[in-house]
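Omission of a single protein chain aside, the complex is shown with its protein chains in their original locations.
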Amino acid sequence: MKSYRKELWFEVPSRRGFVNITSQIETCLEESGILEGLLLCNSMHITSSVFINDDERGLHQDFERWLEQLAPHEPLALYRHNRTGEDNGDGHLKRTIMGREVVVAISGGQLDFGPWEQVFYGEFDGRRRKRVLVKILGV
Amino acid sequence: MKSYRKELWFEVPSRRGFVNITSQIETCLEESGILEGLLLCNSMHITSSVFINDDERGLHQDFERWLEQLAPHEPLALYRHNRTGEDNGDGHLKRTIMGREVVVAISGGQLDFGPWEQVFYGEFDGRRRKRVLVKILGV
Partner (left out) sequence: MKSYRKELWFEVPSRRGFVNITSQIETCLEESGILEGLLLCNSMHITSSVFINDDERGLHQDFERWLEQLAPHEPLALYRHNRTGEDNGDGHLKRTIMGREVVVAISGGQLDFGPWEQVFYGEFDGRRRKRVLVKILGV
């Protein structure tokens, strides 16, 4: 059995944003040499997400509007967490909706995806360097 | 180490619906011969879900009402994604709430479940054939 580990670093220049990281994950898979197994990709932070959906700009705008409606950034006083001096209370909730991690099947040395599946890093408290973990287990 | 892969196909006759797929997953597990490991079951589409909850009709009606409240199908113009000619903007959001995938422990050749855990395919843009992937890794 083989295992593989890599950290991917991102710095989103705005508070919120989505980054398509599918090709970086494919590079990890090639480096691993693993043909059959499971790949875990997770945010190592608690105000960002890794999720799978469509790479369509309108959809990403829909996510942005919807998440702001479900857990608005302001007023900051809405969140007790912000009493600690943070202003990212909303980011913890938005990340909860979008999820921390994805697990992807590896089959024949490929990400075993349907036709529209793409992996995104979702940032909800950006403007600083943050990490995503890729771990692959298999043969 | 063994690995196993299978696609399950579904065609839900309405726009939205839930299908209990637990027995089909159990059949996959039997075919795999795997006794100890991890099973991934994910939708291969981005407007449907695989999730674990109770097989109770009233609960499924609650999910339907609740998801329509959180991300209503209409007005279609609510979603920028629908400007691409799609009418499934809501389906991408509903699937995000319900989740893309489940990971299940395999112990002693069984799905290692609590008493009420059942696996469902959740469709949010149906009336066409769509796929679920089952991947099992273990010994």
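Residue numbering begins at 1 within each chain, and the chains themselves are lettered A and B in the order written.
Rule of thumb we're sticking to: a contact is a pair of C-beta atoms (placed from the backbone, for glycine too) under 8 Å apart; a residue touches a chain by one contact, two chains touch by 3 or more.
Everything numeric here is computed off the predicted structure, so don't read it as measured data.
> Which listed residue (A:Val12, A:Ile25, A:Leu38 or A:Val119) would be found touching the missing chain in the intact complex?
The one listed residue touching the chain not shown is A:Leu38.
> Which positions on subunit A touch the chain that was left off?
1, 3, 5, 38, 40, 42-46, 70-71, 79-84, 89, 92-93, 95-97, 99-101, 103, 131, 133, 135, 137
> Can you name the residues of subunit B that touch the chain not displayed here?
Counting only subunit B, the missing chain is touched by 1, 36-38, 51-54, 56-59, 61-63, 66, 70, 97-99, 102-105, 107, 112-117, 137-139.
The criterion applied here is as follows: only the chains that are shown with their structure count from here on.
> Provide the C-alpha centroid distance between subunit A and subunit B, rounded to the nearest whole angstrom.
Each chain reduced to its C-alpha mean, subunit A and subunit B end up 20 Å apart.
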